[in-house]
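On to subunit A.
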Amino acid sequence: KKGLRADLVLMPKFLGILVFDQANEGAKEAHSEMKNPGKLLFLGPTPENSVAGQIEILTTATTQGQDGIMISNNAGDQIAPAAKKARAKGMTVVTWDSPIPSSDGEQLFIAQVDFNETGTVMADMALNIIGPSGGEFAVLSASPDASNQNAWNAAMKEALKAPKYSKIKLVDLVYGDDQSEKSYNQALALLDKHPNLKLIMAPTTVGIAAAAKAMQDEGLCDKVKVSGLGLPAEMVSYTMNGCAPEFALWSFVDLGYLSYYATYLLATNQIEGIVGETFKAGRMGYYTIEKDPTRDKGMRVLMGPFTVYNKGNVEASAK
Partner candidate 1 sequence: MTLKTSNQPVLEVLNTSKRFDMTQALEDVSLKMYPGEIHALVGENGAGKSTLIKILTGLQQADQGELRLSGTPVKISNSQEAQAYGIAAIYQEPLLFPDLDVAENIFISHRDQGFFVRWDKMYKEAENILNDLGVRIDVQNSASGLTLAAQQAVEIAKAISLDVRVLIMDEPTASLSDHEVKQLFRTAKQLKQEKNVALLFISHRLEEVFEIADRITVLRDGKHISTRPISTVTKESLVREMVGREVNQFYATRKTREDGKRICSVKNLSKVSTFSNISFELHEGEILGFAGLVGSRRTDVGMAMFGINPADSGSIELEDKIVKINSPQTAKKLGIAYMTEDRHQLGLAMPMSVTSNITLPSLSRYLSRFGLIKREKEKKTANEFKNRLQIKTPSLEQEVGKLSGGNQQKVMFSKWLNTQPKIIILDEPTRGIDVGAKAEVHSMIQELAENGLSIICISSDLPEVLAMSDRILIMREGRQMGILASREATQESVMSLAMGQKMGLS
Partner candidate 2 sequence: MSIVLNKLKSWEGFLSLILISVILVNSLNSESFLSIDNQVNLFELSIEKIIVALIMVFIILNAEIDLSVASMMGLSACTLGLLVESGIPMIPALGLCLVIGAMGGAFNGYWITVFKLPSLVVTLAMLIGFRGLARVLVEDRSIRVFPSWFESLGQQPILGPIPLSIIIFLGLLILALIILQFTGFGRYVYIIGINQNVALYSGINVSRVKLILFTASGFISALAGILFAARLGAVRGDMGLSFELDIITMVLLGGVSIFGGSGSIYGVILSILIVLYLRNGMSLSNITGHVQTGVIGVLLILSVLIPNLKKMIQDFWNQRLK
């Protein structure tokens, strides 16, 4: 049912990252589709103040009496008390992109992809690029505090145990804090540490671009490849010149769109948010709420799937 009023807030990890703006686009699209007379706000903290800022925004939203909030959580379980308070005040709390690990205070998590699947996708890409003869690779992650990153890395390590990956070896895991310069330096350091490195896997859009630039600057694109999760617009040149032959991502526009639908329906009491419930999310079709298999507790809606980008499709998507 359209036209019901619900004031909603979309909160990214922090402001100033392209993918979150894309998510906002998707949410706005859904907002106008639903003819919601309420407001949709896009509020986020600064990168330096991400954790405390997210908690503050959530608390203020509670005070303001917003009807629902969508959180891409960067504060781990530390946001749980504030989320619980918000729930107690009758607010709808949905997470997207990155969940609350313990799921305390969260009603629903909109998962972009299956976190275990992310592990497999990364492992597959690694195998693809390194080739059957095998070799060493390293992970350049965002920050040790991002729960989605940690989950993916863990999932990949799990996936690598399968026999078909026996020849490729994960030798290091470093963090670039989602800062270009730090990621760049870390990528260079990986080369020095591991002279036989064949691949840098960066499951972060900032990290992958920085690593690709670093390899290009050092003229090492033939020797060390880059892969991971990246934005086509940022990666197109590296894919075309062979620095980053293959990488993956999902659509953040769609993620924002889906998150909005789920949150709006919950906030207007059109769905209850229980396991097994199915709802229609506009142009994206039907989704079902399920128990989140990647966490002990909590429910999720799985968006999926991955798009894997390579020379064939990257230019079209970069537009």
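Behind the choice of candidates: all candidates are chains of the complex that A comes from, given by their letters.
By our rule, contacts are C-beta pairs under 8 Å (C-beta built on N, C-alpha and C of every residue); 3 or more make two chains touch, one makes a residue touch a chain; residues count from 1.
Because the structure is a prediction, the values reported are computed rather than measured.
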Pick the one that touches subunit A in this complex: which of 1 or 2 is it? 2
Of subunit A, residues touching candidate 2 in the complex: 14-16, 41, 43-46, 48-49, 51-53, 55-57, 59-60, 63-65, 75-81, 85, 101-102, 143-145, 147, 150
